[in-house]
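Just below is one structure, and these are the notes that go with it.
With one protein chain removed, the remaining protein chains of the complex are shown where they sit.
In this document, chain identifiers A and B correspond to the written order of the chains, with residue numbering beginning at 1 in each.
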Amino acid sequence: MRACREVLNGAVPLPSLLDPDRLFPSDPASREIARELYASVAALPILSPHGHVDAAVLLDNEPFADAAELLVRHDHYVTRLLHAAGIELSALGLPDADAPGAVAPAREIWRTFSRNWRLFAGTASGYWLNDQLVRILGVDEHPSAENSDAVFDRIAARLAAPEFRPRALFDSFGIEVLATTDDPLDDLSAHAALAADSTFRGRVLPTFRPDAYLDPADAGWAERIEALTLGRTSYVAYLDSLAARRQYFIQHGAVAADHGVVQPLTIDLSPSDAQALFDCGMAGTLDGAEARAFSAHMLLEMARMSVEDGLVMTVHAGVHRNHSSETHRRFGPDTGHDLPVATNWVESLHPLLERFGNRADFHLVLFGVDETAYSREIAPMAGFYPSVYVGAPWWFLDAPDAVLRFRAAVTETAGFYRGSGFVDDTRAFLSIPTRHDMSRRLEAAFLARLVREGRVDVASAASILHDLVDTLPRRVFNL
Amino acid sequence: MRACREVLNGAVPLPSLLDPDRLFPSDPASREIARELYASVAALPILSPHGHVDAAVLLDNEPFADAAELLVRHDHYVTRLLHAAGIELSALGLPDADAPGAVAPAREIWRTFSRNWRLFAGTASGYWLNDQLVRILGVDEHPSAENSDAVFDRIAARLAAPEFRPRALFDSFGIEVLATTDDPLDDLSAHAALAADSTFRGRVLPTFRPDAYLDPADAGWAERIEALTLGRTSYVAYLDSLAARRQYFIQHGAVAADHGVVQPLTIDLSPSDAQALFDCGMAGTLDGAEARAFSAHMLLEMARMSVEDGLVMTVHAGVHRNHSSETHRRFGPDTGHDLPVATNWVESLHPLLERFGNRADFHLVLFGVDETAYSREIAPMAGFYPSVYVGAPWWFLDAPDAVLRFRAAVTETAGFYRGSGFVDDTRAFLSIPTRHDMSRRLEAAFLARLVREGRVDVASAASILHDLVDTLPRRVFNL
Partner (left out) sequence: MRACREVLNGAVPLPSLLDPDRLFPSDPASREIARELYASVAALPILSPHGHVDAAVLLDNEPFADAAELLVRHDHYVTRLLHAAGIELSALGLPDADAPGAVAPAREIWRTFSRNWRLFAGTASGYWLNDQLVRILGVDEHPSAENSDAVFDRIAARLAAPEFRPRALFDSFGIEVLATTDDPLDDLSAHAALAADSTFRGRVLPTFRPDAYLDPADAGWAERIEALTLGRTSYVAYLDSLAARRQYFIQHGAVAADHGVVQPLTIDLSPSDAQALFDCGMAGTLDGAEARAFSAHMLLEMARMSVEDGLVMTVHAGVHRNHSSETHRRFGPDTGHDLPVATNWVESLHPLLERFGNRADFHLVLFGVDETAYSREIAPMAGFYPSVYVGAPWWFLDAPDAVLRFRAAVTETAGFYRGSGFVDDTRAFLSIPTRHDMSRRLEAAFLARLVREGRVDVASAASILHDLVDTLPRRVFNL
């Protein structure tokens, strides 16, 4: 780990598996510009205002178990592609409800992964994994059936070292801010303990994620509302309790509330209509359309609360979750079976924007997995409404070519200054520096092309790149 | 102005803010081909068969007021992006219904614009504005807080010169044909006066735009029909009056009728059904579905009239107008709050194409802001129906990368000869030569890549480029 920071910053020669010019444009003149632009931001601190790392990982600061635990088992990008190759999720270490207690051995999981390394060529995961293996874990060969055990042991030795504990990595990665994603009823004790710990300098911020409390069609909704409202199950108490939990999150450092929906539908119901639907929801008598109306109303209410309490509102839309009910039942959510669907923003958000769209103090960041909406809806909305920001390309679209398509699709309409800055949105702690580095390289590559095409001068490009990496996320997320 | 034409044609060295190779491919071999192709068409006359410049500007030939009036206030591309940055539209000089009489001073508007110049980097507007400032207005530095007043004064001095009057610019820009967009009841006196003026050599053509007369759901529709039909409010008189106004436009030089719709729905109603809906529309008793059916029927009727009288039918679809009712109420239409929506062409136009699609004497040009339809619907339709032409990329998509995406998306299916040629569609008079120049550069860039990839030989590329710039718009718009 001694050299980790230096390697990350380019001070140490990189192994041949890692091209120092990776992701830069092919044309030599553009490549030279990209190289210089990238160098100007490569070492800036990492701001990660949205993600899924557990705060307890940093609080406990336990060593990572092994290569399979670190890189395979919890990464649904990895498990889904191995599952597609015909490998059972149970063979990747995921607990199987049909075979309780049985867990694949870590070394065997790593063998399976290594044997199938070719499947990741050209994917975002392949890029990230290679970067982590080489830059952070010091592995200087591609995983393979032949080297599987040796690499597993080599990684194990690394993980045992104190500089590979989570907090040491947090420092060496140069992370300044890391946001987690949390249930509204979470007591945030891990966040509080970290904030009180004078030996840890990083900022670890909770994020309010109330999805499960907003949609009466979700199993267990009424029970959760009972818990949220401490039994006072009126619509007014429901709204008050949500507002109170938001305040609790704010007191613990939260800067954002996050919302995951299939379609970003919003409806502006009257209080009495909302109350009536709420009561039916608690009684379990809503039909599908009524439940959709109520949750659409609640998304608008969340915007209202954001206007009032200042939490940035992030919306992640367009994913059909748990498409395979068999693997969902056996292996649970977030294991690879989520699929994008076409997403409509302009019509769906109309009621919300009619209410709050023109407020510059309201920050609404939109993340989608239907890239057709980038040029057609998201950039045009962010190019008019002062509240709307273009979220970084998300999930299936957080990959080199997709990022450049995103950048080209939004910039010509919204410019560079209506974006959220990069958001890694990751569950894989080790991938954080890799993903931010990838983003910086791609932004440099995009700007270098524009310089080469006479559309931006090089001084402006350098200034824009600094703003994309540093100024914008601070401003949009009030960091 | 002395050198304006020479500058436009490349005879005078360009300031360093304007790369002579701008928008050409990065690869040197392709760039060299693009440079030569572009040079072969750079000085061809400008044909502008669709746009929104007011004929009175040329008739009156008054000097442009100032930089804010010329470049900021009336350009909804500019006002929307400044509004998104939190600047009130009233601060950009737009009359505010909530504060009648108050108008921001031009110099102050220009300061606001200059201070925010970075917002336009990478956008189509940024490219156009830079080109106009440098090439036409002789400004050799980027707008900034520091130089705002000096640049404002410098532009003021230019605008006072006789060679910056609208007619002189019309000539120096090399415009041969300029179409305006007009209400069916417009008396076209400005067009008539220009045509009768022997000191003005350009062709300024009206365009018949009957949207407000075709949709009974539009406020004031019945009153407009009263005016259109001179009180004879039968369905037959309505159709006759529309046909008569089209004749009036044709007599004044019109070559096209233009139609703006959210979805390009068409329905082939029987005359008796249409008559019944018309009568209900006049009585104000149509519901939403009936109003949509009637306006869809009328779009098909407009096609029928185009078949009969020869006006080219242009359809601009896919825009949710006035998405923000607050700014619409305060600042009116066309100030930046229009947003694209997904657009269906193949199903929507089916009834129309069943009637008239196979007629080669009918010209139907399709413009969309949902770029997914380019490869999926518009190019395939234009690749079969002799009546259908692919409209140039429009509005949010009239930008360098979007134009190249458009070109790649449509050409492989429809070739180069099923397009409308470039259409600037602009309200900003000064941007006309800039936009046409951008188009010529991008067509050259696209063709250069195909030459480099061995897909088109260079002689064919030169011939195609000439046809795109000159032959096609003349043929498609019967100029």
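The rule is simple: contacts are C-beta pairs under 8 Å (C-beta built on N, C-alpha and C of every residue); 3 or more make two chains touch, one makes a residue touch a chain.
What you see is a predicted model; the values in this text were computed from it and never measured.
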| item | value |
| --- | --- |
| Candidate in contact with the missing chain, chosen from B:61, B:375 or B:420 | B:375 |
| Of A:42, A:56, A:103 or A:119, the one touching the omitted chain in the full complex | A:119 |
| Among B:234, B:285 or B:358, residue touching the chain not depicted | B:358 |
| On chain B, residues whose C-beta touches the chain left out of the figure | 25-27, 29-30, 342, 344, 346-347, 350, 353-354, 357-358, 360, 372, 375-377, 379-386, 388, 408-409, 411-418, 449-450, 452-457, 460, 463-464 |
| Residues from chain A at the interface with the omitted partner, ascending | 17-19, 21-24, 26-28, 80-81, 83-86, 118-124, 126-127, 142, 320, 323-327, 336-337, 339-342, 369-372, 396-397, 399-402, 405 |
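Just so it is clear, only the chains that are shown with their structure count from here on.
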| item | value |
| --- | --- |
| Magnitude of the superposing rotation for chain A and chain B (Cα, nearest 5°) | 120 |
| Mean-CA-position distance for chain B and chain A (Å) | 40 |
